[in-house]
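What you see is the complex with one protein chain gone and the rest in place.
So that you can tell them apart, the chains are marked A, B and C in the order they are listed, and the count of residues begins at 1 in each.
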């Protein structure tokens, strides 16, 4: 006996690759399909519509196919309300709980599609029914994501049976320049300086329109001598949030205290010897002072990225890891606590720059909706590929040297800002 | 004034990604399109059809768009005969000459679509008109590719104006297992031994059905200790052609003569010292003997890959390069001559194993039609990605250690062969 | 005015490179030296002795030079007792506190050289004076390392002024085979299977002599299909401690529950689709059961690495990280707590296998003395180089595919064991 269901797809489903992925999924998973209706968008701006019936030999296969189609935006014909089951205990979800994608998502509750808040992948989806308010009015129902470890007994958790639809990113109607659409791969054969210039322009645009710029930075930013350039960007107001680790902060502070990073003077290249102990002495000094902000206040730390973050009230999260020395008092050593802090940053970000760190970039990427622009920069192509694979709709991946990338970026951003400034001044003069 | 043309697409154009690429190309290149007609294949085995009119602001843009669409299999509505222009001199082609893709291609000549022979990308396309034969009959016209440096004065060379159509590979109707369809990227996160087992099965199948197996091998095959396993495959008849370089052969012969590769004993790991001169002495010995076959005949070389290739009449090409020591007398030092030899091998191959060599793999890949199965193995992900990008319709890319890959492959191939043998024997016994 | 000090070096200081590094350090850092006495070991087994006076233009330079020489084993002539300063507060060390290397170390206390316990680099060095015991006898003084965050108010912490000597590893008198001496680099051009065989022999030897084998494993072990082979090694008793993360355990458990890793069946390669949710469902199942051991007890988990670790009482540490999903209830989410657990494992280990994980390998490497044998395996050469740089005296670095490495290793180890067994049986028969 075969099993069948009918689903619908709508949007720019041809050029966004949705239809290709859906047809492919059915065949890969061993099912078959009948296209019931197909209306192609006649022009590039018109949406297409497809209704197809999927058939499989057994219920399990059909379920796997429908799961794939769902993730690509397919909706069951005549969807019914989302099924909700109360969590039986803290951190315990019902069997068959729905796990979220990082795409915009809605749930059908009480016959109405509700937008899910705080979109993030691999979470449970919790619905809070509207309540009669004391004044006789009623709060509207809400839906939001919850990571497994935050689920509390009694939370109404969605199952994967029905009543949920996602909107995977669609190909933008106009060319994306450096910001490619859903590109999984990374070409090292791209003009470096031109690409950096495009990133700089994007950064300035986000900044000028009041958007939030989040920087995720690894220690290589400091070792490679790019610390000053990043500090300049922070000082000039182009960084709203910094997400890094104990190592990044330690090496940046070491530079301020000793002029070295991992024992090497990044200006003169002198004393490039192993075994220097500056980073441990640095941690000890900061512990003695009581933390980074205290060390800045006491005049112990007088420059660098951390200094500028303190001075410019940048929202900074230092997440701990098992490879940390020390750690610094500012480092959040509990992974869950650190994830929660990172999550708050990620949900605020309009653009994220991931600079030469896999660990922190993955942690941030885990919390990002697919609609947030990302720029991933690393010397290791495998790192860039892995980060882009997370499926941001608009992403730039660059396999380049962070030690030349950040200074070049800062130069373009700050020059561009100066030019705009001067252009505005000219206009003012004219007026 | 706008410029427009109408083109047609037919086939499994949705799930093969053809339509997505075509729509995307129009938008990327700044044009617009109108879908005149669209018949979707109702089931996964039915083909779809699309006729669309493309419009651009200027002739140059339209030309670029049509070029992209052509490469994806689009054909101008009401195509006219291919335009042919005689080459004005040796190696000189007419302006606007058509350059081939690596997909199956046809030209419209005298109102008839002729299949192009010797498909290979980036070549000129030459048509040989049928001639009246002496007996009063007539030879049929032929079309084939010619690399630029082989074009002779008077050759009738196709321009890119009209009368040519290509058939890009279509997604196979049944799942491809390890052999992915047109995959550009490479996942390192794939089960290694299971993937090797699938390659082994493919290899045995090609061999058993009389197909041609071509191996492209770099020196790392020998350094990594995989030479014996490759020699076993040659001895057992699983290799029809070997394409390698002077380095590969030298290190293989060094192993036979001295038991070392680059001065290290690959069994005992003894004497792992730099500076040894075995490879130079090896070359000198082979020069003295007059070549590899002569050295085998004289009993100087008694085992290894080159030995087995000589003994089993494997079609072997050693292509020279500027980094060669020596070189061996068997090495073809002229690049064009070597390319021609490689081209002959490539056109015969039904499956190509590219083992740990970028240079030779690219050279071979340049000559392969997109219909030839390929297996690319390298420890460097960038190498595998670059090779897969060449667009074989069915390809496996593995980022793995050639030193464990070849022995594991040989084990699976030869074990599998023994099992089939024994199964056949059982069947015979039963009869 | 110039500043001078005289230091002594003794041992196999020529062939271990100690003298080269010391002379080089003086010149690199801008000092000069006079060799006061030099007795060369006449034969390869005799030690050499060198007394040299180092001169620098200023005290700071001299200090830097002496620091370098110290790390290479130089001892000040006529050393005085170690200087000890009480820690002024928890986690606060005195200025100029001595930071440890990972080499065997002694402190001169009360005129006697005491061996420092729990050797680990980048720690403070704490001395516990002997105390009069109640019975009139006296406890001997002890010296040991303490990480910064474990220093307690009142701890007697050594400064870097005097009274400390280290013994950097010396080149073994007999060739090391695959286990190179202090090799910083990694050659990909080494025979893979022969190297694995040597590692297997080392592993069996450590095991047979009652030594402790520690395995550090990343998720790629599971994705690459090597989980079964590792489980076999655990089952056969070749693994005493496992240090891994939440991801490794999750994917191993996912395999047991669903037959997949990251959604791909590692045997059949079927369903290689993104977006599958098995890992999240796995975490949910284990949370529901109350942990991995509970899930094994309940019969939910019936095979795999974690199963074998539970069944064979392997000392297992799952250290959390900010990129974790879930996490599993068994994962230690606090980085300091996790480091402490890893530290206990590392101090027990006689040989450490680092399998395809940078994060966990660095964390373990941070806690290892330079005398512990290590094997680092990764597909990324940069990872292997970074791990070997930590300065294990005897280390093997392999750039290879973990998916073929572990099965090949397991085969050699278990075959070798079977052979020994059968050899012993033969001997018994003869007796």
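Basically, contacts are C-beta pairs under 8 Å (C-beta built on N, C-alpha and C of every residue); 3 or more make two chains touch, one makes a residue touch a chain.
Quick caveat: nothing in here was measured; it's all calculated off a predicted structure.
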Could you list, sorted by label, every displayed chain in contact with the chain left out? A, B, C
In the full complex, which of A:40, A:164, A:200 or A:220 touches the chain missing from this view? A:220
From the list A:40, A:65 or A:178, which touches the chain that is not on show? A:178
Had the left-out chain been drawn, it would touch chain B at residues 25, 28-29, 64, 67-68, 71, 91-93, 97, 99, 101, 122, 148-149, 271, 273, 275-277, 280-281, 283-284, 287-288, 319-327, 333-336, 338-339, 342, 359-360, 362-363, 366, 380, 382, 389
Positions on chain C contacted by the hidden chain, ascending: 14-17, 19-20, 23-24, 26-28, 30, 32-35, 38, 40-44, 50, 171, 173-175, 184-185, 188, 381-382, 385
Contacts from chain A to the absent chain lie at residues 175, 177-178, 188-196, 198, 220, 223-226, 261-262, 264, 266-270, 272, 379, 399-405, 407-408
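Following the convention adopted for this analysis, only the chains that are shown with their structure count from here on.
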State, to the nearest whole Å, the distance from the C-alpha centre of chain A to the C-alpha centre of chain B. 39
Just how far, in Å, is the C-alpha centre of chain C from the one of chain B? 46
Give me the residues of chain A that touch two or more other chains. 28, 382
